[in-house]
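Only one protein chain is missing; all other protein chains are in place.
Order of writing sets the chain letters: A and B. Residues in each chain are counted from 1.
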Amino acid sequence: MFPLRVSDLRWHAAGRAVLDGLSLELGGEGITILLGPNGAGKSVFLRTLCGLLEPDAGHIDWGGAARPEFGVAMVFQQPKMLRDSLLGNVELALRPLKVPAAERQARARAVLERVGLLHRARDSARSLSGGERQRLALARAWVTRPRLLLLDEPTASLDPSSVEAIERIVREIRTEGTRILMTTHNLGQATRLADDVVFIDAGRVCEHAPVQRFFARPASPAARLYIQGELPWRMAF
Amino acid sequence: MNGLSLAFSEAFSLLAGFDHRVAEIVLLSLQVSGLAVLFGTLIGLPLGACLGVGRFPGRQVLVVLLNGCMGLPSVVVGVVVYLILSRSGPLGEFGLLYSATAMVIAQTFLVVPLMAAIARQVVEDAWRDYEEELTAMRFRWFDSVRVLLHDCRHSLMVAVLAGLGRAMSEVGAVMIVGGNIDRSTRVMTTAIALETSKGDLPLAIALGTVLLGVILLLNAVAYVLRQWATRRYA
Partner (left out) sequence: MANGVLKFLTSAVFSVTAMVSAAQAGESIVLASTTSTEQSGLFNFILPIFEKSSGIAVKVVALGTGQALDVGKRGDADVLLVHDRAAEDKFVAEGYGVERKDVMYNDFVLVGPAADAAGVKGAKDTADAFGRIAKKGSNWVSRGDRSGTHAAELRFWGSAGVDVKGQGWYKEAGAGMGPTLNMAAGMGAYTLADRGTWASFKNRQDLTIVYAGDPKLYNPYGVMLVNPARHPHVKKAAGEKFIAWITSPDGRRAISAYKIGNEQLFYPLSR
C-alpha cells in the first residue's frame, strides 16, 4: 500500500475546484497531520482517499498495487452510531471483513477496553457524550486493524482531558504500525502528535515538511499566515 | 330513537357477555390480518428498504408506483386476486377461493405496497445518515439494507401497525375472495357489512366498536413496546 502517491488530484463541486491539482507522497510510517484553513479541501481529500469520492482527474497509486479493498479506515468529524450497544457498533465494522461471529466479540471487547469504554459495552451508543463517542468511533476503526487510518478532526469541540485521551489512543494505534493521516485545527496537537505536516490551501498542497521545521520555518506565505493567525491561541494553551 | 346509545350498550353487552360467535370472528380476523401483515413484513419491509438504499435506473418510477399503490382500493385487489384464484383462473387448480388462505393472499397484496412505501421512506432517511460510514466500512449495499432494517426496527413498527390497521379494517378484498361464509371466512369487517345490509345498525356498530377496541389494543401494546425500546436504545 505504501508509498502512497497522490498525483494531481482534481475534484469540482458547484463549478468550483475543491481539489485543484493536489499531489502528495506518504511513506509507510508515522502520523501525518493535515493543516489548512476552513474550506481548504482537507475533508474532501480524506473522502477521496477512502473511496467515497471519485476524483475528476488525477491518480492515487497505492504502492504500485490496486486500491486495497480493506485496510483503510475513516473516522468522520461527526461519527454516526447505530441504535445499538457500544459492542454492537464496534462489531459492525468487522462484518464486511467476514470475521467469524465468535471472534468478532472478542476483538470488539479488546479495543473497547483499550479506549476505556469496556465497562459501558452494553450501553446504548446513542447515550454517549461527545468525547466518549469519538473514542467509540476510534475503537470502531481500530478494530479492523487498518493499515491506513484517516481521522477528520477527531478532537474538535472536546474538552482538554478528552483531547488528551484521544491523543493517547492515536499514539497507541500508531505504535501498532498503523499509518495515520489526520486533520486538526489544534496546532498544539499537531506539534504533540505529528511526525510531518502537510499544509493544504485552496485544494493543493503548499507545503509538506517535518513538524519541527514546519512550525519553525514555514516555507509558504499561506502557512506562515495560518500559523500566525493561530499563534495567540497557541500561547494561551 | 337514540340509535347510537343503543348501539353502544349493545356493544358493551356483546363484549361483557363474551359471545362465542363474536370471539370466533375476532380470532379469524386477527389470524388472517396477522398473517398478511407477517408476510407484508417479510416482503414489504425488505422491498422498501432496498428501494430506499439502492440506486438503479427506474428506481424513481418504482417509488412513485409504490406510493400510488398505497391508495389501491381493496375491492380492486379483491377482484384481481379473485380472478387469479378462481377455478377458471391461473391458480384455479389449488381451489383456494373462498378460504382463509385466499383472504390472507388478498390482504398481503394490499399491505405490501403500504408497508414497503413507509419502509422506503424510513430507511432512505436513515441511509442518508449512515451512507458514508457504511460505505467507508465497505458494506455492500445489500448488507447495508440489512443493517438499516435492523437499525430502524422501532420506526418500522409504524409500518407494521399501518399494515395491520389497513388489513383489519378493509372489507372489499376479503368479501370478494373469502365470500363472507358463516363460520368459515366471516371476519369482523364482513360481519359488519352484513349486519349493516340487514339493517341491524346497532349490531353493526357494536361489532365496529369491538374492531376498534382490538385495533386500539394492538396499538397500545406496540406503543408500550416502542417506549421501552427507545428507553433502552436512547
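Following the convention adopted for this analysis, a contact is a pair of C-beta atoms (placed from the backbone, for glycine too) under 8 Å apart; a residue touches a chain by one contact, two chains touch by 3 or more.
Given the structure is predicted, the values throughout are model-derived calculations rather than measurements.
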Interface partners of the hidden chain - shown chains only, full complex considered: B
Candidate in contact with the missing chain, chosen from B:19, B:124, B:143 or B:200: B:200
Contacts of subunit B with the absent chain, listed as residue ranges: 31, 34-35, 38, 42, 86-89, 92-93, 95, 97-101, 104, 179-185, 194, 196-201
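Simple rule for what comes next: only the chains that are shown with their structure count from here on.
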Distance between the centres, which are taken as Cα means, of subunit B and subunit A, whole angstrom: 47
Residues of subunit A touching subunit B in the complex: 47, 50-52, 69-70, 73-74, 76, 79-80, 82-84, 92-93, 95-96, 124, 126-127, 144
Interface residues, subunit B side, partner subunit A - complex: 129-130, 132-133, 135-140, 143, 147, 151, 154, 232-234
